[in-house]
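The complex appears here minus one protein chain, its other protein chains still in place.
Going in written order, the chains are labelled A, B and C, and every chain counts its residues from 1.
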Amino acid sequence: MKPSIGVGMVGHAFMGRVHSQAWRSVSAFFDLPAVPAMAVLCGRSPERTAEAAARLGWAAAETDWRRLVERDDVQIVDICTPGDSHAEIAIAALAAGKHVLCEKPLANTVAEAEAMAEAARSAAARGVRSMVAFNYRRVPAVAFARRLVAEGRLGELRHVRAQYLQDWIVDPEFPLVWRLSKDRAGSGALGDIGSHIVDTAQFVTGQHLTGVSALTETFVKERPLAEGAEGLAGGSRTGERGLVDVDDAALFIGRFDGGALASFEATRFASGRKNALRIEVNGSKGSLAFDFEAMNELWFHDHTLPDAEAGFRRIVVTESGHPYAGAWWPPGHGLGYEHTFTHEVKDFLEAVAAGTDPEPSFEDGLRVQRVLEAVEASAADESRWTVVER
Amino acid sequence: MKPSIGVGMVGHAFMGRVHSQAWRSVSAFFDLPAVPAMAVLCGRSPERTAEAAARLGWAAAETDWRRLVERDDVQIVDICTPGDSHAEIAIAALAAGKHVLCEKPLANTVAEAEAMAEAARSAAARGVRSMVAFNYRRVPAVAFARRLVAEGRLGELRHVRAQYLQDWIVDPEFPLVWRLSKDRAGSGALGDIGSHIVDTAQFVTGQHLTGVSALTETFVKERPLAEGAEGLAGGSRTGERGLVDVDDAALFIGRFDGGALASFEATRFASGRKNALRIEVNGSKGSLAFDFEAMNELWFHDHTLPDAEAGFRRIVVTESGHPYAGAWWPPGHGLGYEHTFTHEVKDFLEAVAAGTDPEPSFEDGLRVQRVLEAVEASAADESRWTVVER
Amino acid sequence: MKPSIGVGMVGHAFMGRVHSQAWRSVSAFFDLPAVPAMAVLCGRSPERTAEAAARLGWAAAETDWRRLVERDDVQIVDICTPGDSHAEIAIAALAAGKHVLCEKPLANTVAEAEAMAEAARSAAARGVRSMVAFNYRRVPAVAFARRLVAEGRLGELRHVRAQYLQDWIVDPEFPLVWRLSKDRAGSGALGDIGSHIVDTAQFVTGQHLTGVSALTETFVKERPLAEGAEGLAGGSRTGERGLVDVDDAALFIGRFDGGALASFEATRFASGRKNALRIEVNGSKGSLAFDFEAMNELWFHDHTLPDAEAGFRRIVVTESGHPYAGAWWPPGHGLGYEHTFTHEVKDFLEAVAAGTDPEPSFEDGLRVQRVLEAVEASAADESRWTVVER
Partner (left out) sequence: MKPSIGVGMVGHAFMGRVHSQAWRSVSAFFDLPAVPAMAVLCGRSPERTAEAAARLGWAAAETDWRRLVERDDVQIVDICTPGDSHAEIAIAALAAGKHVLCEKPLANTVAEAEAMAEAARSAAARGVRSMVAFNYRRVPAVAFARRLVAEGRLGELRHVRAQYLQDWIVDPEFPLVWRLSKDRAGSGALGDIGSHIVDTAQFVTGQHLTGVSALTETFVKERPLAEGAEGLAGGSRTGERGLVDVDDAALFIGRFDGGALASFEATRFASGRKNALRIEVNGSKGSLAFDFEAMNELWFHDHTLPDAEAGFRRIVVTESGHPYAGAWWPPGHGLGYEHTFTHEVKDFLEAVAAGTDPEPSFEDGLRVQRVLEAVEASAADESRWTVVER
């Protein structure tokens, strides 16, 4: 019998649901050193947390994350709350000797992210592991893209073109949910989805952004307040409106330390694009293109082939030789969004068992945060070139 | 607390793994009248079955399906074995008052399928339910395609074009696994994947094939025998070769009872096509196209729009208004192969609880079997037009 | 100064317009041994022919094709009339020592096609050349596909999947134009567009169909008669309807002499498909896919690559190393429909100058006709397997 390792999760909204599915499924598909036990779920409302724990398969429920952190049956703390509480929970959990998986963005500010990275470094010295949940790294196609770049198949990188396009707030009557509030979310499209493309681009290229020039915009400046439903920004009666104090869209251009030029765009106003996390990388020997809306496909152009034979090829990333894919189904039987999280917890569990530091680390999360900070600084100062701190 | 309903599953290879994931996940996402309990798994080898049960989350293990069928903690029998054992297990389970979910094709012969359909009818009269697992009906895009046709959005149907293209046995040195043996599998590409496109086409159109004219072929007539690994055809020492006695590919043209012409092709020799279950339907008011390799997309052409504005539109079938999709993630966060099975058991559980007959029924499975029989008869008789029996 | 060679063209509707553009343009892009002179255009109406000649750039006009054939300034006769007049004109022209380029299908019956092939053979012995205008062979992507197959890049061919999908008569009120009349057109979708995919498939594979099993259908059996407009079937007053006596759609399955299975479909009832001439070929070493609606692209799968890297690659067929493409624009600056005709007359002029027989020959046209005949025979006899005569 394999040993088990207890997990306690904080938050049971969208991220909590998908993390639960990952914890529930991972050991059926991957041969893990330790099997996760879904020990306890934490939420604010006793009734709703108990209901969620039952539905999602957690053995117990808590309403105070501090108690969760202290429980003996919890070795891993999985943080699925909005960004404003990440730092406090993560630092406390690490201090309590618990391994921490924390949703992205790592924090709402660079200061918090720095404190978290510091806590993670000190915890690592004590054998306590931490990881930030940039799940898109674990799309098989994205992990395979990274492998091709690392093997030199793209040669010298010239261009990175990254977009994260959504359209869920195009309607000006869509309410002022917490993701549109600076207090809770830190920023708008920038932190929520811009952080994903920054991390994905840095991961795939193996390089870092050195500077940016940016624009941000809030197209709809007031929205209806709405009460009650989870995730909504503050209780009010219908009819009132509140100010949107985060960006609806953020665009920036920049440079990578390996010499590539980059263009980034994160928006919630791209009508018809639902979850189009896209990245294209052009190099002297080849190019890659990916769009999460077709997540099982990676497009690869091998520029070393004769011109007449070359072209972007659609690789269906479901072969046993592709990252993660061999654990699942035969070729062509694709995976979905949730599997990126299953891969994430698999890698996290393996790193914990092996006593190695999983990636992306809190340091990686901090690096993303520094890019977001540079973007905001540039946008606030006439798009002036702004160096990303190291 | 919701009541629970016990499930016993026979078989733990590919289908067993994906069915397990469906039973394990369904109640976290759908609000079911009864929560499935994964009671017992049955396989031939005690060791391997016990290991699989532990890994896949089944509470107990059996090596004789007859004992599984008789267990008090089993109300549902899920049959995931090759086609040669479907009839015996299903009929026994129904006789024992157990609801039955049976993998496709329903049986290896029409005679067996008839006996199963008869057993299902008689069981239904006693409140015992049965369903054949044509999972592709539960792809949200396919279910949405059915809805559009049912609503008349395509008008009078003129053409059905269905293909199921794979390439896993293109290499003549690929071994003689059980799916290439008539004894176990009944037929080759025809029964394995041809059955899926026949069912999918009849489901989406709401019509039935009335006759066919067919060709079948076995391109590679001898293959290496291989011992040991599950699913392989008979134990032998390396170096020997065996005869392939099933089709590698089956093509047929036919007519639907609503007047449409149809073209079907099932093959395991379409190099580069991994799991391309494709269907296109053309009607007087519109058209639909689907390819499972991009399973979250449905292409819809509305022919009633002005010519200048019309075109096939790519609907990302992840909206809350799409079948099944609302239970999962936000728009654009796609599903994978396994979710078709989760939807399948969800519908099955709901039908069992509601006392209604789930679809596709064993009768539907028999209808597919009759088409396959007509295809084989036509192919054996100079492609002569062969009426599909009703 | 290069010598010139006089061309006389019969017919100035759709085909006449596009042939004129080819004759007008070819010498600006290709370095030809002789420059075509657009000597004379022939049509039935003196006024309309004179107007067309002026507009399309022909130096003179005739209303009797026999006079055109006899003119001293005509060395090439280009036949752009409906199929019912091909045999008579072509045979007379060849007898008069004129090289003949004849639109497809070669004729409306096998008997006529045989007579034409016989006349072509005898003319060739006298140095007089002939060619049938299956223009799609001269799409650069199709010619490149042929090259890849000829070089063995696909290995042993297993499957040919060909479709020609249009939708211009989906509306039952579309009038009874000459293409819907057996007298003029010989057959419907089968001869008009089915002939193209038969020729294209035989060209790309370098193989021939040996037998077929077929279905044809006329979905809309009566249509409004319309007077006046060119190409319409007979003069009548509005309100009358006439019988459609040709097929609206033709489907067949067949075998190639190299062992491949084939599926063909030609229809004018595929709503939303405008001119989708499609062919996919699967072989043991690779696959090809083409769709004329994206005519500058060829999809090639190299099955000899490692699984993880393989996939259908989109080759933009505009490189200087691609057939015909080097004569035009830089890479990525695509060609259109008309260019297939420019390539056709270029190859024809070169063959005439070189004293070689151009392809496709009238013999090739006859071979296509024999396939069409077998299709009609099979469809008329319960889809029975029908051998294609050699």
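What we mean here is this: a residue touches a chain if its C-beta (ideal position, glycine included) is under 8 Å from a C-beta of that chain, and two chains touch if they have at least 3 such contacts.
The shown structure was predicted, so the numbers you read here are calculated from the model rather than taken from an experiment.
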{"item": "In the full complex, displayed partners of the excluded chain", "value": "A, B, C"}
{"item": "Contact partner of the left-out chain, one of C:34, C:60, C:110 or C:294", "value": "C:294"}
{"item": "Touch with the omitted chain, as defined above, among A:45, A:122, A:284 or A:356", "value": "A:284"}
{"item": "Hidden-chain contact residue, picked from the options C:239, C:306 or C:332", "value": "C:332"}
{"item": "Those residues of chain C which, in the complete complex, touch the missing chain", "value": "14, 17-18, 20-21, 24-25, 27-28, 55-57, 166, 168, 273-276, 292-297, 316, 318, 328-339"}
{"item": "Contact footprint on chain B, counting only the chain that is left out", "value": "144, 300-301, 306-316, 319-322, 331"}
{"item": "On chain A, residues whose C-beta touches the chain left out of the figure", "value": "158-159, 161, 163, 165, 167, 170, 213-215, 217, 219, 249, 251-255, 259, 261, 263, 265, 267, 269-273, 282-287, 301, 303, 310-312, 382-385"}
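One rule holds in what follows: only the chains that are shown with their structure count from here on.
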{"item": "Chain contact graph, described as a line, ring, star, complete graph or other shape", "value": "complete"}
{"item": "Type of chain B:chain C copy interface by residue overlap (half), same or different", "value": "same"}
{"item": "Most centrally placed chain, judged by C-alpha centres", "value": "B"}
{"item": "Distance from the mean Cα position of chain B to that of chain A, given in whole angstrom", "value": "35"}
{"item": "Where chain C touches two or more other chains at once, by residue number", "value": "301, 310-312"}
